[in-house]
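A protein chain is absent from this complex, but the other protein chains hold their places.
On to chain A.
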Amino acid sequence: MAKIHKKGKSGAAINYVTRNQALKKLQVSLADFRRLCILKGIYPRDPRNKKKANKGSTAPTTFYYHKDIQYLLHEPVLHKFREYKAFAKKLAKVMAKGQYSTAKSLEENNKPVYTLDHIVKERYPTFVDALRDLDDALSMLFLFATMPVTEKISREVVEDCQRLTAEFQIYIMKSRSLRKVFFSIKGIYYQAEIKGQTITWIVPYQFAQAVPTDVDFRVMLTFLEFYRTLVGFINFRLFSEINVVYPPKLDLIKYEGAAGFNALILEAMHRQAPGSEKEVEAEVAETQKEVSAEDAARMKASEQRLKTLGSKLAELQGSADTDRPDEVMEEETEEAALDEFKAAAPTNAEVDGDDSMVTLSQIHAASTEVQKLQNLFSRCVVYLSRETPRYALEFIIRSFGGQVSWDETVSSDAPFPENDERITHQICDRPKQGHRFLSRTYVQPQWIADSINSHNLAISDNYAPGAMLPPHLSPFVEAKEGDYVPSAEVEEVEEEFEGETEDINPDDVDDLDEEEVDSADEDEEDEEVTAAAPKKVKTDEHEAELQAEAAGIAFSEYEKEAAPKKTTSKKTAAGKKRTAKEIEEEEAKELASIMMSNKQKKLYTKIKYSQNKKSEEVAKLEKKKQDLAKAKSGANKRSKK
């Protein structure tokens, strides 16, 4: 006899625990439990069958995965929470007695301190895992870096956020890993690519944040606590990968002068052995900074003997020469990339033959594309007028290889003044410019984002100060079939209008009627052509039909096969006949749908419903666009008259 399975002893009944059960098991308060969940990344589950998971009850409850809770039992942070509770009691007692010195020593010596290092490692076993989950962390840190210090948000937190974000931005700039920028009404979206992971984050525009009252900052700060740890470790790793000492030192004078991420002093890391990244010797870097150019040359000579460190020296020099660290980096990466391809190409060709060659060329194309993008602004020397968002633009331009300066009033340490002759572009956001230099182009900030998103420097005339800007499109939208693509339509419509205006202006006839008449004429002509064509083909067709019948192919199938040939022959006459064919097809679908099972029918209607909704939206947008275009052309005509 088969084993009797008792109810509630296996499956969903033991896989899930309700929140209250979890609290009871862990012996913590709800607030602590929530903090733990946030830190450990534990989230509620939705069991497939709620009744089975909740002893037959269908009352609305939150379920957690049983094993998640089980693991929490051994969590060191949980023990620290308990210790903290005891500590808080002690402290309260002492404070109530007024023994402030005892309280102070308690605070100094006995306060339980917990770290989240192990949780970061546990949640993200590999570095790439951590990078994958960086979006929320970065958005949160960038938000809190702009938050005002209140009684809930301490100064340390805000400063830490500012520092971490600055460090991350430095890495992005140095590694040139920014890919997309989008100015939205909510803030600026950035997308970077680090180790093949796309990381997207949003930064609010640089305004003082109004702290809302309907937000529970305890929750946000708990998240922030974890994110700070996470981003700190990620920054460490990223910095060590570009051979820069972490944490970078803060130049207090620059920091006071609102230099932003420029206030951090980068120092090259001296490696003793290739494997030991941990051993950071900032002192070595410092001494090398002091070394004069001659010393550097001598050192170069000596270190060339150790061939492996050759490139690193160049890097050290680069960091010593603070003005252009990025350029050196760029050269280095380029060289490396070229080397790789030279080395890889012949071997692959030998082994795999033609197929691999294709992929190789694709890879090469992709990498050159990326490189091109990384050096998009490398020949640009940009000056930011004081009304532009300096930190954002500086970050963007420098991550694409450009050189940036800004107005002295914005912050103190501008690399070059406004009248520098090297300046090629000046970003300004005012309709009128007082003094214009002829040697440079004046553009609006959108030019930068559009250039990046289109991977080419955009035509600057469209972005001149005071000009009506072309629409700024999201680079994150990947148009699928049936989606509305605004940019494509723009061109088509423009072409149409050009044609129309040409036709109409000499004749002074109502444009729409004219167009319709034209199209009708064309149709007729086309039909004549098609009528002539079939006669020639007819005899061939008959033979083919007979052959097909002999081969046992159904007539309809034969027709389908033959159809493309026909359509190619009567390309232009498709208009009306296609509709008839469409009707037929639709009918066939309708008929076939009779034979669908109930389940399939439901699914079919659901899919169709969503498709229809989408196409309706697209149609709505298209109609709006047409209306707008009509209104515009009407206005143009009136102005011409």
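In this text, a residue touches a chain if its C-beta (ideal position, glycine included) is under 8 Å from a C-beta of that chain, and two chains touch if they have at least 3 such contacts; residues count from 1.
The rule is short, and it goes like this: contacts and distances are computed from a predicted model.
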{"item": "Among \"PRELI/MSF1 domain-containing protein\", \"2-methoxy-6-polyprenyl-1,4-benzoquinol methylase, mitochondrial\", \"Ribosome biogenesis protein ERB1\" or \"Exosome component 7\", UniProt-listed name of the chain not shown", "value": "\"Ribosome biogenesis protein ERB1\""}
{"item": "Identified contact with the non-displayed chain, of A:149, A:211, A:253 or A:366", "value": "A:211"}
{"item": "Interface with the undisplayed chain - residues on chain A", "value": "34, 37-38, 41-46, 62-63, 65, 67, 117, 120-121, 124-127, 129-130, 132-133, 135-136, 139-140, 143, 182-187, 189, 200, 204-205, 207-212, 214-216, 219-220, 223, 232-233, 235-237, 240, 246-247, 275, 277-278, 387-389, 429-431, 444-446, 468-469, 471-474, 476-477, 486, 490, 554-557, 559, 587-596, 600, 603-604, 607-608, 611, 621-622, 624-625, 628"}
